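Here it is, the structure in full.
Note that one protein chain is taken out, while the other chains of the complex remain in position.
To keep things simple, chains are lettered A and B as they appear, and every chain counts its residues starting from 1.
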Amino acid sequence: MTAQDVNFDRSQLGVGYPGGTFVVDKDDLLRYCKATGESDPLCNDEEAAKAAGHPALLAPPTYCANFVRSLGRPDIKLNFGRIGFHAGESIDIHAPIYAGDTLTATTGLKDVYTKTGRSGTMVFVVWETSFSNQDGQKVADVQESHVRRE
Amino acid sequence: MTRYYEDVELGDEIGPLEKIATDQSVSDFCDVWGNTGPSRFTDNESAQAEGLAGAIVPGIMSMSYMAQLLTQWTEGGSIKKLDVVFRQLVSHNSPLRLIGVVTDMNQVDGENQVECDLYLQNEQGDRMVGGQAILLLAIKG
Partner (left out) sequence: MFVDMHSHSVSSDDSRATVEQYLKWIQVLRKRGHQVDGIVLTEHRKFDAHEDYSSLSSKYGVTVLKGSELDTRYGHFLVYGVNSKLLSAFEFSDVTLDAAELVKYAKDVGAIAIPAHPGRFGIGFCEYIDSGPDFSTIETVEYLNGGSRTGENERGQELADRRGFAGTGGSDAHFVSAIATCLTDFSQTIRNEQELVEAIYTKRFRPVRLEETTT
């Protein structure tokens, strides 16, 4: 079996879509820090963040990954497997993200491929997403890989 | 305290950072994440219905732990890139150990880049999550 044998909507490969708009809410940031045990004062204490030259609370480096789940994405009609997992994630950080920022995402299907592992034949689906802030500045590129298993 | 580029060498160890993803912390994370309601992340029965041994830690939560390891180590520096592979499912309520090692250093386009390998290990030393990061450090003077 090769990637050519995987049934999915190949017309989606490389096509970009508007993924949605997300507000970086200060309270959500603080709850995220509490949940993950993030103790950096720049992420928890607004005064400390401003004293360090930041305009507002600083979001932890991987915070925007939280928004990926809510992205508007097309159904690629993948016909394989009965269960899926998150296989990997990569974040390229271009600029800080702050409480109060509004992030706009664009997303697209990058790749679909097959391999075998301990759990049998798997199909990997790779998505790419770019986040830009309200000033049009790109803040992060996120690539996620999801695996479907038989 | 600032960690400077000149003070780093290939092979330098990063960490360890010890974490435990409790049931409560995972539930709180999922609330912020917007993944509310019983799921493989928050509920053992839901996880077992999917063939898992029990509730698991979201991959991006493990990733946030790796970011913490790095930001604590850079002491004023920043993360340019973090790339992780979720090799095995991570369970709740068990000690997790995050470690890294410096594997490359390059001064590129005005940036002082330090690359490192990262691992999230369980109690048995199994590498549940592996990663690689590029960090940016300041130089002295």
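The rule we apply is simple: a residue touches a chain if its C-beta (ideal position, glycine included) is under 8 Å from a C-beta of that chain, and two chains touch if they have at least 3 such contacts.
Keep in mind it's a predicted model, so treat the numbers as computed, not measured.
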Of B:28, B:43 or B:115, the one touching the omitted chain in the full complex: B:115
Residue of B:27, B:103 or B:121 in touch with the missing chain, whole complex considered: B:103
Sites on chain B contacted by the missing partner chain, in the whole complex: 10-11, 83, 85, 101, 103-104, 115, 117, 124, 126, 130-132
Touch residues of chain A, complete complex, unshown partner: 1-3, 88, 113-121, 124
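One rule holds for everything that comes next: only the chains that are shown with their structure count from here on.
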Chain centre separation in whole Å, for chain B relative to chain A (CA means): 15
Parts of chain B lying in touch with chain A, wherever the complex brings them together: 19, 25-26, 28-29, 31-35, 50-51, 58-61, 63-65, 67-68, 70-72, 78-86, 89
Residues of chain A that touch chain B when the two form their complex: 28, 31-32, 34-38, 40, 60-62, 65-66, 68-70, 83, 85-93
